[in-house]
Structures are given as C-alpha cells and as structure tokens.
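Sharing a structure with you now.
With one protein chain withheld, the remaining protein chains of the complex are depicted in position.
Chains here go by letter, A, B and C, matching the order in which they are written, and residues are numbered from 1 within each.
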Amino acid sequence: MAVVADRQIIHETEIRPRHYLNVNHSFWSWFFTTDHKRIAMLYLGTITVFFLMGGVFALLFRLELMTPEGDLFQADTYNRFFTLHGVLMIFFFLVPSIPATLGNFLLPIMVGCRDLAFPKVNLASYWIFVFAGMFGVGMLASGGVDTGWTFYAPLSTHYSNTSVFMAAMAAFFAGFASILTGVNFIVTVHKMRAPGLTWFRLPLFVWAQYATGIIMMLGTPVIAITLFLVALERVWGVGIFDPAHGGDPVLFQHMFWFYSHPAVYIMILPGFGVISEVIACFSRNKIFGYHFIAFSSLAIAVLGFFVWGHHMFIAGQSVYTGVVFSLITMLVAVPSAIKVFNWTATFYGGNVTLESPMLYAIGFMGLFTVGGLTGLFLAAMGMDVPLHDTYFVVAHFHYVMVGGMVMAFMAGLHFWWPKMTGRMYPEFIAKFNAVIVFLGFNATFFPQFILGWLGMPRRYHAYPEEWQVLNVMSTAGATILGFGFTLAIAYFIWSLFYGERAGNNPWGAKGLEWTIESPPTTHNFHHIPTVTEDPYNYTGREEVNVQQ
Amino acid sequence: MSNFLNFPIIPVGASTFAEKVDPLFYLLTLMSTVLTVGIFMGIVIMAAVFRKKPGVDRPSQALHAPILELTWTIIPTIVGLGLFVWGAVLFDDYIKVPEGALQIDVIAKQWMWKVQHENGMREVNDLHIPVGRPVKLTMMSQDVLHNYAVPAMRVKQDVIPGRYTSLWFEPTKTGAFPMFCSEYCGTEHSLMGGTVYVMEPQAYNEWLAGGPKVSPQEAGRFLFEEKLGCVTCHTGVSGARGPDLKEVFGHAVKLADGSSVTADEEYLRESIMEPAKRIVATFTPLMPNFANQLNDEDVANLIAYIKSLTEEEVVEVETGAPAP
Amino acid sequence: MSSNSVPEIGPSTPYFAGHFEDVDQKIESDILGMWLFLAQEIMFFGGLFTAYSVYRHAYPDIFQLGADQLNYLMGAGNTMFLLISSLTMAMTVYYTQHGQFRKQLLCFLATMIFGSLFLVVKYFEYKEKWDHGLVPGLNWDPHTVDFAAANLTSPPENLKLYFILYFTMTGLHALHMVIGIGIGIAIFINMLLWKKYGPNRYMAVEMFGFYWHFVDIVWVFLFPLIYLI
Partner (left out) sequence: MSVAHHVPAKNYVINFFVLMILMIATVVAARFDFGGANLPIALAIAITKTACIVLFFMNVRYGSPLVRVFAAGGFFWLCIMLAFTLSDYLLFTNVMGSPTTVAIP
C-alpha cells in the first residue's frame, strides 16, 4: 500500500494533499491505526489470505471428487479439507467480508462522519480477528479439524481426534470481532449521521449494514457460548451435550443454528446493500422501491432469527415447532424476492451501462435468484426430506453465499476500488473476469443440484460410480472459478502500482463517498457535509464526471 | 463417448412417498426455471432497451408503480404460503405411520448399521423388506449423529444417541436400492452405506426364515456380547471373573492343576460345553454349563468370534495402528 | 484522534470530543454502545440459560436434587454482597457526577471489596463441592448425595449435567466478576492518583457501573434458578 506515490496528485481545491494511505508510512501507524479506512484495508488483506486458503482446500477436495473411489486422499484428509474450507470461508471470509471491509470503509463516509463511533473498538475488533486467525492457523498446524464446520455434538465433543478446541476457539474469537463491528455500526448509524441525513436519505448500503449489525450483535454471542461449551467439553472431558449423562445433541443444533441461520443473513444482507448501490449507479436511476428495500433489510434481520429450525426438520425436532419454522421461512423469502424484482425494475427508464461492477451485480441477481428459489424447495417441510443433507443443499447455499455474497463482494470491490485506492483496475480484464466467474460458478454448482436430487449426500469422500460425470463437471467448474478469483486478485494488486489514476468520481455516482477525494483523507471530510437531497438522485440531467 | 454422456439425472422413485414428493419437486423446478429465466431475460432486455446510447443525452426517469410493487409482494406471499401448506401436508404424510407397518429396529454406530427384524433376524448395513407393505424403522445411535437415508424412497431421518427416532416408507418396486448415512459422522462417513433389498413378500418370508445371513464371527459376537452375555465375565480387564479371551486362540493356557494346554477349537468347545472340566489358573469355576443351551452352529460361531479376536489383534499390530 | 493538543486530564476537564461533533454525541454514543454490548452479553449468558431451561424441563427431579446439594445461605449472602456493591457503584457514579471525590473513592472501594467478598465466598463454595466429590470430570464421587431418598425418575448420572451447568454458569459469572474487578482496579488507580473522574468526566465510571450492574443482574437470575428451586 505504502508504495502509492502521491506526488502527482494535485487537487486544486485540496488543502492537504495527503490521504489516509500515505499520511504516515510507519509500521506502527498501521498497527495502532484507528482510521476506519486503514482498518478496512487491513481486514481486506487478512480475509483475502483466508479466502485463498479456503479456496485451495476447496480445489483440493474437488480434485478428490473427480473419481468415485476416493483414491487421491485418505478419508481423514478429505474430511479435514472440507471442514477447513467451511470454517475458514464462513468464519474468516464470508462473515467479515463486506461488513468489515467495504462496510468499515464506507459506512462512516456514507453517514457523513469522520470515523466510526468507537475507533479503538474497531481496531480491537481487527486484532481480535487476527488473534482468532492465529487459532485458525494453530488449528491448521495441529492437523486440522474433521467435524464439518457445524461442529455437531457429540462428534465434535467426544469422537473426533482432531483439534476441535482450536477450531472452536478460532470461531469464538472471530465472533467477538464480528460483535464489535456490529455494535460500532449500529451506534454510528444512530448517532453519527451528518446534519440533514435523515433515515430515508441513507444509502441502502447503510441500511443493510445496520441490519447486519443487529444480527451480529444479537446472534453472534450465542454461537460464541455454544462453541465455548464445545471447547470446554473437549478440555473438561464432560459437557452438557453428552448423551452419556442425559445431554441432548439436538440442543447443540438449536443453539448452533440460532446464530448460524441468521449468520446467513449476515453474509447476504451486506451484499444486498452493495447491489442496490451498484444497480442504481449503473442504471443512473433512482432505486425502485427505496423504502421497501430499506425496511426489508430490517425485516429479514428480525425474521431471520425465527427460522433456524428449518435446518432441523428431520433432526429430531418437534413437528409442531418445525411447522412454525417452515411457515416463517416461507415468509422471510418474500422480502428477498421483492428485492430482486425491485432491482430489475430499477433498470426501467435508466441509462444502463455495463461496467464490471454492473456485470457482477447482474451475475448476482441471476445466481441469487436461483439460490433463493432453491431455498423454497428446502423450506417446504416434505420436500426437504429427500433433499436434506444432500448436494442439493450444498449447491443451494453456494448459490446464495458464492453466487450471492461473493459476487456482491466482487461488485462492491470493483465499484469502490477507485475510491479505496485512487486507482482504476484494467476494466476490460475485469469485465472478462466477471464472465469467467459467472460461468465457472455455474459449471461448479449447477451439477450439484442434480447430484443432490439423485441423492448424493454431503461430505462424501467416495460415491457410487454413476455420479462421476456430474462430479467431474463440478470439479472442472471449480478450476475455472479458482482461475477467475486468482485473476481478480492479480489485477487488483497490479492496479495498486500501475493502475490508471481514478478521479474522485469515476462512475458519475451519487453519494457522499463520491464527493470526497480518492483516496479519502484521514478524517474523510474537511467539513461535515449537510445533506439536502435524497439518495440515488440520478434522475434529471446527469453530471458525468468521468476522468479517463 | 455416448456411454460417458449417459449419466442419470432423474432418480428412481420406489416408494409411495416418492410418488407424492416428486410432483412437487418437478413443479418447483419448473417454477424456478421460469422465474430465473424470466428475471434474467428481463434484466437483459431492460439493459438493452435502456442502455446508455452514445451521443444521446436522455435523462433517466424512475419508474413509479406502487401497484406493480404490491403485486409482486402479494403473489410471492401467496405462492410461499401455498408451498408451505403443500410441504407441511407432505410432511404430515411422511411422519404418520400407517397401521400394520412392519417393525424393524436399527442401531447405528461408527460406521455400520445393525438391523434387527421382528423375529430376531439380523443383518448389517443391508435391509431386506417386502414390497407393498409399510416399513417402520425405529432407530437409535450408539455414538454420534447418523442419518438413515434411502434416496430411492425419498426418505431420511437423523439417528440420535440417547433418543429414538423413526422412519417409515412403503416400497412400491422390488429391487436393490442404495442407502446412505446422510449426517456427517466421522472418518468413514462415506462408507457407512448399504443396500435396501425390496423383495416380493413370498421371497421376503423365505429370506426371513433363512436364519441370520451374517458372518459366523458376527453371529458369535452377538451371542457373546448380547444373547449369552459372556462379556459380563470375560470383560478383558484384569480382575474380571473370567479369563481375557483376546489372544487366547492358538496360545498356551496355564491350567489350575499346573498343566498347560493349547487353546484350540477343541479346548474352546469343551470350555463352553463343560467349563468346569479344565479351569484356567487363578480362576474359580463359576461359569455355567452351556451344553443344553447351544447347538453346534452356535458353538462354531462363538469359536469363530473368539478366533477373530486374536486375528484382529495380529492385523492391528501388523499395520502399526495401536489398539485404542 | 486528530487533534494535536491533547487536553490535560482532570476532573474538571471536559470531554475531548475527538472525531465526534460534540460531547453530547459522544456521551449518547457511549451509552448506546454500552447497552448494545450488554445486549450481546445477555445473549451470551442466554445460551446457558437456554440449556438450563431445556434440561430443567427434561430432568426436574435431578435439578431439585442438585439444588439441595448447594448451600443456599452462601448464595443468599453472595446476593447480598452483590446488591450492596451495586448500590455503592451507583453511589460512586452519583458522587462522581457531583464532584465529591472522597465519597466517590470510598464508595468505589466498597464496590471492589464487596465484589471480592463475593469471589471469596465463591471459592469456599467451590471447595466444598470439590470435597464432596461434586465436580464432574475432575472429582466425581457424589458420596454425600442421597440418591435413594430423592426418588429419582431420571438416571442418577444425570446429576453431572446439573453440576456441569452449575460450574459453567457460576464460573462464567465469576469470570465476569474477575474481569470487572480488574478494570475496577485500573479505574480506582486513576481516581486515587489523578482524580481523573469528575462532574465533567464520568463516562468511564458510569460505563463501568453499567457492566457491574449487568453482572449483578445475571446473578439475580442465577441465584434462584440454581440455588433455590
């Protein structure tokens, strides 16, 4: 980062030529930084490392699944690979991805303040995350863990010989990093808004982050205590989930999913926020149904807590409880569906251009639609029975998590990269890459829907021969997907050094973040702005400010 | 090449539940396809129609259509509720066991399924059932969570330690259908499967009468651990009431009278049928006489099991894996 | 914090607003942030209370038997200590806001002392459980428990479950007390040596008070649920 030269930037209106990246180059200025933008960049670097690690594990076990016999790796190794893929991707990539990077960077700017409400807490959140990451590395170094990312008792508490303790503690501490981020976001949105920035002038990204913050604050502690109990049981030798003295493994699942289902919304809601911004910008149009999208984020955050039991229809849960959970699950699907319709309607009457963020956003809409619709299969109780714990579920949540969240993350990263670094990435390669990722993704996960309907269970190291063709397709797709993400990382890093300089507002976008310098100065604004207009005020004569 | 492309995409349905679930699945698939293609086409068409044309400076104009928004709020809600009802009705069917179901007990452990039929007939991993009659499995796990899943029947159910769960289905086709453990249960999760054999009732009855189709070792283990309870004395720990039988077969045994004997089939048989005859040193003659209770096959099975104890030990030493 | 002039810290120095617009914004943010943190804490303990409820529902006789093994007078004494410390804590905040430094110091000292007394009693309680062989996993030999008289319908070994919950819940609560006393000592040193908190700077004390009261609330539920019924 520190290499970015600043000498060429001469802004006429600029009083201080320095920005947040070059204000101080010393190690400690990064280590102890309380600047939300620097913390966002630190987070971005860290989660990229974890994303790569998780991705490598995914590729390795996809390679294993090329052949039905399970001959490339031992079953033990395979089990560790998919567990590590899950643990790293969920706790160390998906949960912090958009909130801790884009959210951290943009939220204070979008609400028009100098920093998050508690900058030191924000820094603490990052270092707690790194501390958790050290447990994660410890878990890898001590041979990994093979319980699946769900840590279901009593396999995790008594029967696994791997370092479940390390994994549980890693997720435990990563949870606290997430809680602190959430608390910071909520307070910032409530208390730090610029004058004139009423709730309904907030960008939808902020609404999404606020809703995410609520889930992080109320949901994460429950997984923390649950994993703490698992870790305790490993150390102590006895525990509350042990059936030997009356413990109930199903209770573990209740406590686990109380967080882990809302966690799905931690992972997808920020994506909704990003997509709203990107679609509005590149359609150059007011977002259709602003209020609805804003409130639906909150509705999803709240209702998302009432649906966890749909993971447990056939796990020994009471049927009546299952019925309630199924009903609410159907209802929580509705706001998501309407969001997709609203985004589509935003195109109407706009001036649509297809830059790379927009391509990713369109990819998101397609893939998320598939992910959401296949969720209906699983939410209908009777239909869930044959599909539960098969590759259908795997495909479904990858369509939501990768097709949804990761695509949204890519869209957001491309969209705000010029703002974050002051540099443009190579646009043509980025567009090409969006197509690669989209195709690679579908090739990887679409066959898994069919595999799931055929009955292939999850987490299988060896499988009957007739399923090989579909698995080979999936592996081939994974390779393409892996290539796509590697290419993206490569050109982002390239752009840091050689990218064209971006102006303050390369996309001609609306929003407070585009009114300040790229990259922003340490405290974002020279004067706290007073907001006088609604968000997405693209209609009317457009002021294009493309500096190319 | 044609062979390579000839892979299944539609699973076999072989139960009454499959007949009920499949229509919902295909309807949902149709609906999803139409919606996905529709939305994607919508996006593409809109992006094309409203694309920014070079040189044309057309101000954007936002769509304002509350009726439209209301429409696509209400319709998904109704569809969602409809799906919920359909799913719940299906589930109701899935859990309500019909009268006269065949009762079968299943015990899961890492990594095998032990099945016992009503008449005491046992099998491991496989399940033999008659066609056209509801079958109810009552299941429990001895260690971790497992899941009994038969894709062709479209059923599955978690098997939980410390709790009974059950599962029923009514097969409609004869044949062999694969069965899987569908809840991740540790190292050999993917090998913890078997086959469900659906037979004509006549064939099933014959099979049921045919005696245990299990290996002699397995049958012996059942006698040893469960039916006869030998294991209560021959626990294998020091201080037990009976001698440890691990690594006995083929080894010399010191007797109470000071002499010693090689524990071969002959000696083992004698020890079972007339235990007091030649007592092992340091033990008291407590063991009851089994001569009236066991037939020759049982004894052979027991001996096969005792043999296997020794062999297992040897195998484990060879592979270097320490016994737990 | 961007300002070059770091104000000298003293009881009469107003808050330094930092990146906030003004002091009110800072105070409101602090209070809201603390409440969000406490909501998080509620859910953290909530997981344990959920487990407690489920098992209590499943094995009411075991929980009755378990509660009989505890010394409810020790629990009541501890409740009293915590309530007194809560009062003195509230008074500390009051005197801080009113600039009465001697009383502030004394009240805060009392808070710390009663908090420590709680831990001392807790130590004796744990020791008694150890002596009676009621520590699952480490020293489990419930020779003092009269299983026969209890007329159990649940398996007797389920008593372990009760004591696992007992140690986890009270242990986690005690851990919060230890952390509280640790932070409290730091605040006390600031009060004693530099008179850092006064009418214009009391947020640190008030926030600490919130935490302290919250730990008290947890005990308010733990005491009847574990010791009494």
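The rule is short, and it goes like this: a residue touches a chain if its C-beta (ideal position, glycine included) is under 8 Å from a C-beta of that chain, and two chains touch if they have at least 3 such contacts.
Please read these numbers as outputs of a predicted model, since none were measured by experiment.
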item	value
Candidate in contact with the missing chain, chosen from B:Val12, B:Met31, B:Leu63 or B:Val97	B:Val97
Given A:Val319, A:Ile480, A:Leu496 or A:Ile528, the one touching the chain that is not displayed	A:Val319
Residue among B:Val12, B:Met31, B:Leu63 or B:Ile107 that touches the chain left out of view	B:Ile107
On subunit A, residues whose C-beta touches the chain left out of the figure	190, 218, 222, 250-251, 254-255, 258, 305-306, 308-309, 317-321, 324-325
Interface with the undisplayed chain - residues on subunit C	23-24, 27-28, 31-32, 35-36, 38-43, 46-47, 49-50, 53-54, 57-58, 72, 76, 79-80, 83-84, 86-87, 89-91, 94, 97-98, 199-200, 202, 209-210, 213-214, 216-217, 220-221, 223-225, 228-229
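In this section, only the chains that are shown with their structure count from here on.
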item	value
Touch-based graph of the chains, sorted into line, ring, star, complete or other	line
Maximum inter-chain contact count - chain pair	A-B
Per Cα centroids, the chain farthest from subunit C	B
Chain closest to the middle, measuring from C-alpha centroids that were averaged per chain	A
Cα-centroid distance, subunit B relative to subunit C, in whole angstrom	48
Residues within subunit C bordering two or more other chains	none
Contacts with two or more other chains, residues of subunit B listed in rising order	none
In the complex, subunit C residues that touch subunit A	1-2, 19-21, 25, 28-29, 32-33, 36-37, 39-48, 50-51, 54-55, 58-59, 62, 136-138, 154-155, 157-161, 164-165, 168
Of subunit A, residues touching subunit B in the complex	70, 75-76, 79, 146-148, 150, 152, 154-155, 159-160, 243, 246-250, 283-286, 288-289, 292, 313-316, 319, 322-323, 326-327, 330-331, 333-334, 337-338, 340-342, 344-354, 362, 365-366, 369-370, 373-374, 376-377, 379-386, 388-390, 450, 453-455, 457-464, 466-470, 538-542
Subunit B to subunit A touching residues, read off their complex	4-5, 7-11, 17-18, 20-21, 24-25, 28, 31-32, 35-36, 39-40, 42-43, 46-47, 50-52, 57-63, 65, 68-69, 72-73, 76-77, 80-81, 83-84, 86-95, 110, 143-145, 147, 149, 151-152, 154-158, 160-163, 165, 178, 180-191
